[in-house]
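Note that one protein chain is taken out, while the other chains of the complex remain in position.
The chains carry the letters A and B, assigned in the order they are written, with residues numbered from 1 in each.
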Amino acid sequence: MEHIVEIKNLTKSYNRKRALNGLSLNIEKGKVVGILGPNGSGKTTLIKILAGILRQTNGDVIIDGHKPGVHTKSVVSYLPDRNFLYDWMKIQDAIDIYKDFYVDFDQKKANDLLKFMKLESDMKVNDLSKGMKEKLNLTLVLSRKAKLYILDEPIAGVDPVARDQILDAIINNYEENSSMIITTHLVRDMEKIFDDVVFLSEGDIILNGNAEKLREEKSMQIDDLYKEIFG
Amino acid sequence: MMDFNNNLPIYIQIVDYIKRQIIIGTLKEGDKLPSVREIATKLKVNPNTIQRSYQELERENLVFTQRGMGTFVTEDKGMIKELKKNLANNIINKFIEDMKALGFNQKEVVDLISDKVGEEN
Partner (left out) sequence: MFKYMKYELKGTYKFMLAIIFAVLFATTGIQFFINNKINDARNAMIMNYLPFLMMMFMLIIFGALIAATIFIINSYRKELYEDRGYLTFTLPLTGRQFLGSKLVVALFWYIAIAIALVIYNGILGTILFGNGWITQLFRVFNDYDFGIIAINNSIISILSSIITMLLVYFSITLSRVSFKNTKIGGIWFILFLLFKWVYSFLNHWIIIKLSDVDNLHSYMTSAISVPSIIFSIIVGIGLFLGTSYLIEKKIDL
């Protein structure tokens, strides 16, 4: 099983609209894959199905040899595009719940990341600024030694300093045995960390390949390619 | 630092950048290159890409890797001289191509250069 994720003919329909249109995609182990596309292209829909909080209308999704469910949730570390911690929580509570539920949680990684992000355990989650919340969420997600990380827009709406810290943390987290799927519309800031890129438009994959190869073939950066495709 | 706005793959841009650093002496012979992870973090680049750059530099015999210790600039001064010469030749060749494309002939090009250099003295 060389692929951590295998997607075949995945479709998701809402009433009359098709968010995902029978797309197929495989993610190899150890790769950092960027899913790129404008709003409404289906990125978040795809991510939520992989995270197990959305059901497909049709098609197969296999993660680590299993359909999305309780097992996949234990090997997938998901960063949603919103604040998901319970509003009564302090940072220590958030760490505790991750530690309790995830066997792959690494306390040392968590401590290092908290320090790096300048966050302290007794802070209340609700009192944090938007950037700090984002950094905290990322800290929790990266504190696990997961087989697959799924980050949905990790640097959107965040100031440049926080952005740098987040990118630093993501790159430092790189592990040969783990894979990462990252969605973003901020291609310029993130493109250099991707091994492969997937361009999504209105529920279809319109381009898929190794980032460096594409740069060579098209003689341009991925950001420019994105503008060309979606401009 | 590094400006990535280019039409080249990232790994090549990094290779070029390191070559420059060697030529101008920021990286001297025998110096240890930063670890893959350090550079990856600094430049916000996938570690695989950095790895590929280091491998390319090693292929060109400009650096060598010692297991467990890191990657080092070659001690071979000759190698570095050669690199400098090659880079210079590339720049000159491109310059000549560009000038030709504008319609200058070789004598005109040489004259322009002499005048310019004379001005600077």
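Brief remarks on what is shown
Operating definition for what follows: contacts are C-beta pairs under 8 Å (C-beta built on N, C-alpha and C of every residue); 3 or more make two chains touch, one makes a residue touch a chain.
No experiment lies behind these values; they were computed from the predicted model shown.
Touched by the hidden chain within the whole complex are the displayed chains A.
Among A:10, A:63, A:85 or A:225, the one in contact with the hidden chain is A:85. Of the listed residues A:31, A:48 or A:163, the one in contact with the hidden chain in the full complex is A:48. Set against the missing chain, the residues A:21, A:74 or A:121 yield one that touches it, A:74.
Along subunit A, the points of touch with the absent chain fall at residues 15, 48, 51-55, 69-71, 73-74, 76, 78, 80, 82-88, 93, 97, 100-102.
The working rule: only the chains that are shown with their structure count from here on.
The part of subunit A that touches subunit B in the complex is made up of residues 32, 164, 167-168, 171-172, 174, 189, 192-195, 211-213, 215-216, 219-221. Contact residues on subunit B toward subunit A in their complex (touch as defined above): 4-11, 37, 40-41, 43-49, 52.
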